[in-house]
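This report refers to the structure that appears directly beneath it.
Only one protein chain is missing from this complex, and each of the others stays in its spot.
On to chain A.
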Amino acid sequence: MMQTALLMLGVGVFAGIAGSILGIGGGMIITPILTLGMGLNIKYAIGASIIAVIATSSGATIAYLRDNVLNLRVAMFLEIATTIGAIVGALLTGVLNPKYLYLLFGCLLVFSGWNMVRKLRRGQEVLQRVEPDKIAAKLKLNGSYYDKAEMKDVDYQVENIPAGFSVMFGAGVASGLLGIGSGAFKVMAMDTFMKMPLKPSSSTSNLMMGVTAAASATVYFFNGAILPSIAVPMALGILGGAVIGSRIMQVLPAKWIRIVFIPVILYIGLQMLFKGLGVHF
């Protein structure tokens, strides 16, 4: 019992660090460890991973807020799309064939990964537009953050709001319909489509994931998918890990984060494409 608790605490610290740096929930890391590594029933693994997402989000945001990296307006504005999407996705269960969604999102993620490789090659992280975006200005979405790696304030502008909003809606549908955490999509919507710098994208994604996950977590909580002996030590580990991870993230050069992010996003993208094509491995 003590062993399980210590193991889960350790797994949690690792998942919290990784999840908070990349802006993806811990689910991608937690689920395989619990199902493949520990032979836990998938129902409990999903329950644990949704708690993991909230713990990553809450742990990361308490560290981020002090440093003002995240963009609260972008988060709340886009959260409209994500939460409505999640409801639509939940209602569409059994109506829409998930196959097409897997294909669509697999393609989007691979595209986004490729786009990130291009950004990396160009070696330029923050793009300043000469012509400010009208919608972004109206919604006050442009922001700035202090980059600890570059030791300076970075002002940035966002653009393509309708495209970002649509991808966020899709991310919500995907999480409602497919039951997957959609951190990778959220980062993609902000970084690839709205041209927001990677660090604010990642921390804003972390905040949003917590809010979206809270809705579904209540369902899992009351239908008995939460196993306290697993979920509690894991959540405690993640809270600690996420605080550490977000500190690390702030001093890491955005380029390095992108280098870690690219294989992760390509991996998730290809996995979804294969699922959509009916190939299992």
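The rule is short, and it goes like this: a contact is a pair of C-beta atoms (placed from the backbone, for glycine too) under 8 Å apart; a residue touches a chain by one contact, two chains touch by 3 or more; residues count from 1.
Here is the rule we use: contacts and distances are computed from a predicted model.
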Of the listed "Integral membrane protein", "PadR family transcriptional regulator", "Succinate dehydrogenase" or "ATP phosphoribosyltransferase", the name UniProt assigns to the chain that isn't shown is "Integral membrane protein"
Among A:Ala45, A:Val158 or A:Ala217, the residue in touch with the chain that has been omitted: A:Ala217
Which is it among A:Ile46, A:Val154, A:Val187 or A:Ile226 that touches the chain not included here? A:Ile226
One chain is left out of this view; which of A:Thr31, A:Ser57, A:Ser182 or A:Ser246 touches it in the full complex? A:Ser57
Which is it among A:Ser20, A:Ser49, A:Thr83 or A:Ser112 that touches the chain not included here? A:Thr83
Residues on chain A that touch the omitted chain in the whole complex? 1-2, 5, 51, 54-55, 57-59, 61-62, 65-66, 68, 70, 72-73, 76-77, 79-80, 83-84, 86-87, 90-91, 139-140, 143-144, 207, 210-211, 213-219, 221-224, 226-229, 231-233, 235-236, 239
